[in-house]
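Structure provided below as C-alpha cells; questions to follow.
Of the protein chains in this complex, one is absent; all others appear in place.
For chain A:
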Amino acid sequence: ARLRAEVLNCPSMAGADGDDSLYPIAVLIDELRNEDVQLRLNSIKKLSTIALALGVERTRTELLPFLTDTIYDEDEVLLALAEQLGNFTMLVGGPEYVHCLLPPLESLATVEETVVRDKAVESLRKISHEHSPVDLEVHFEPLVKRLASGDWFTSRTSACGLFSVCYPRVSSTVKAEIRQHFRNLCSDDTPMVRRAAASKLGEFAKVLELEYVKSDIISLFTALASDEQDSVRLLAVEACVSIATLLPQEDLETLVMPTLRQAAEDKSWRVRYMVADKFSELQKAVGPEITKNDLVPAFQNLLKDCEAEVRAAAANKVKEFCENLPEDSRETIIMTHILPCVKELVSDTNQHVKSALASVIMGLSTILGKDNTIEHLLPLFLAQLKDECPEVRLNIISNLDCVNEVIGIRQLSQSLLPAIVELAEDAKWRVRLAIIEYMPLLAGQLGVEFFDEKLNSLCMAWLVDHVYAIREAATCNLTKLVEKFGAEWAQNTIVPKVLGMANDPNYLHRMTTLFCINALSEACGQEITTKHMLPVVLKMSNDQVANVRFNVAKSLQKIGPVLDSNCLQTEVKPVLEKLAADQDIDVKYFAQEAISVLALA
C-alpha cells in the first residue's frame, strides 16, 4: 500500500511543484539574454534545465513565448535553440501540447543561415511524429503552408523538407493542398527553392499514392530535369532513383527513361557526373531489361566522357555495374561492351580516372572467371601495376585478394615485385606507409619462400627509414609477419637482423631494436626472448644516450611478463636497480615504473 501511494504521488512531482517560485522566470531570462554570447549559448544549451525548473505549464505560457519573441540572435545561439526544441516534447507536457513548440521553430525555419534552418526543419520533422492526426491538420500543416508561401526564399526552402512528413497522415483535401504547394515550389522563381524542392522530390514521391506519382511527380520531375540551371537538373537525377523504384516496370519506359537518357547526355558535366555517380542505384531501380537496352550504351558513353571527373565517377562504378548485370547476358555484355572501354581507361590521361579504375578493376576477375581473367584482365592489371602514378599501383595491390581467389597471386608476382619495390622506396612517406600495411597480406598470399627471397630485405630496410611513422609501422609489420610465419622463422630471419641494429652508431636505430623487441617478444615466446633478446636489452642499459637507456627500462617492463621469475630476479632486477639510480631523471622514472609494475621492489 505504501508503494502504491508513492506511485500516485508521482505525477505532481514531475509537474509544477512548490519550488519553482525559487526561480522567477526573470532570472532565467536574464541568463538567456546575457550580453556575452558565450554565456547566452551556455544557457540555451541548458534550456531543458530551465524548462524543468519552470515546470510544464510555465514553460508553455512564459518560456516559449519569450523564445518566440526574441529570435534575433547569433546564429550559433539559434542553432543550439533549434536543436533543443526538437527534444522538448516532454518538457511542455507531452504530445498533447507539442504544438506549442511550433511558433519558435517556425521562426527559426525562416532565418538566413542554412545550418540553423536545416536544424529547425530537422526538429520540426522530429516533432511532427508526436502530433496527433488532428493536431497535425490544425497546427502543423498550416505552418507548412505559411512557410511554403513565405516572401523570402528561406522559408520556402524550409517548407520543402516538411511536406513528406505530414502528407501521409492528413485528410485527402489537405493532401491535395499539399501537392499543390509542392508543385508551386518546384516552379519557384528562385533557383534556391527549386533546388530544395528537387532534392526532396524523391522523398515526397515515396509518400504519395501511385496515381499521383504518375500524374504529379512525373511532370515535376521532367520539368526539374530540364531546368535552366544545371544545379537543379542534377538533383533531379537523384530523385530519378526513388521515382523509378516506385513505378511499375511497364511505365518506366514512357515516364522515366526519356528524362534519364537526356540527363546522361546533358551538356553540363555536373549532371553527367551525377548520373555516373548514381549509376548503380539507377541500374537497380530500372531493372535488367532497360539496363541491357539503355544503360549499357549510356555507361559506355560516360566511361568515354570528355570530362575526367565524369570518367572517374563512372570508372568507380565499373565493378558494381558489371556485378548487377542480368546473369544471362552478363559475360557477353562485359566482354563486348564494357571491357573495351575499360581497356582505354587503363591508359587515360588523367590519374584520378586511372586510380578510380584501379580501385575496382580487380573485382571483375570474380565476375569473369579464371580464363577470361588470365586472357583479358591480367594484361590490364599488369599495365596498372606499372603505372607512373603511385596511387594507381597501390589501389591494385590493395585489392590483390580478389584476384588471388580466382587465379592465384603467382600469375602476377613477376610484375608485382618491381611495383612493390618501387612503392617501398617512394619519395612520399604516406605511399611507403600504405604499402607496408599490405605486407602481411602479400606475405600470406605469396608464401614464405617468395617472401624471404624478395620482400624480407624491404621489410628490414623500413626499420631504418628516416620517418618515424614508417619505422613504427615496420615494427608493427614484423609482429604480423611472425604471427603468420611462426617463431622459428622469426629466429632465423628477422631476430638476428633486429639485434644487429643494437650496435648501430645511430641511436635512433638502436632504439628501433628495442621497439622491435617490445613488439616481437610475445609472438616469439619465452625461449627466444630469454635467450636472444634479453641479453641485448640488458647490454643496452649501458648506452650513452639517455633515450636509449630509458627505453631499455620500458622494454624490460614490456617483456617482463614473457620471462620466468628466476630470470627476472637474477638478471632484470639488478639492471633496473642500476637504472633507477641513473643520473637522468627520465631514466630513473621509467626504471622505477618498471620495478613497480613487475613487482620487483
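General remarks:
Just so we're on the same page, a contact is a pair of C-beta atoms (placed from the backbone, for glycine too) under 8 Å apart; a residue touches a chain by one contact, two chains touch by 3 or more; residues count from 1.
Keep in mind that, in the parts below, contacts and distances are computed from a predicted model.
Between the listed names "NADH-ubiquinone oxidoreductase chain 2", "Serine/threonine protein phosphatase 2A regulatory subunit", "GATA amidotransferase" or "High-affinity nitrate transporter", the UniProt record for the complex's undisplayed chain reads "Serine/threonine protein phosphatase 2A regulatory subunit". Among A:Val207, A:Val464, A:Leu538 or A:Cys567, the one in contact with the hidden chain is A:Val464. In the complete complex, the hidden chain is touched by one of A:Asp69, A:Glu112, A:Glu209 or A:Glu289, namely A:Glu112. Note that of A:Tyr97, A:Phe153 or A:Phe321, the residue touching the chain absent from this view is A:Phe153. If you put the missing chain back, the residues of chain A touching it would be 3-4, 6-7, 10, 13-14, 19, 22-23, 27, 31, 35, 39, 46, 49-50, 52-53, 74, 112-114, 152-153, 190-192, 195, 228, 230-231, 267-270, 306-309, 424-425, 427-430, 432, 457-458, 460-462, 464-469, 504-509, 511, 547.
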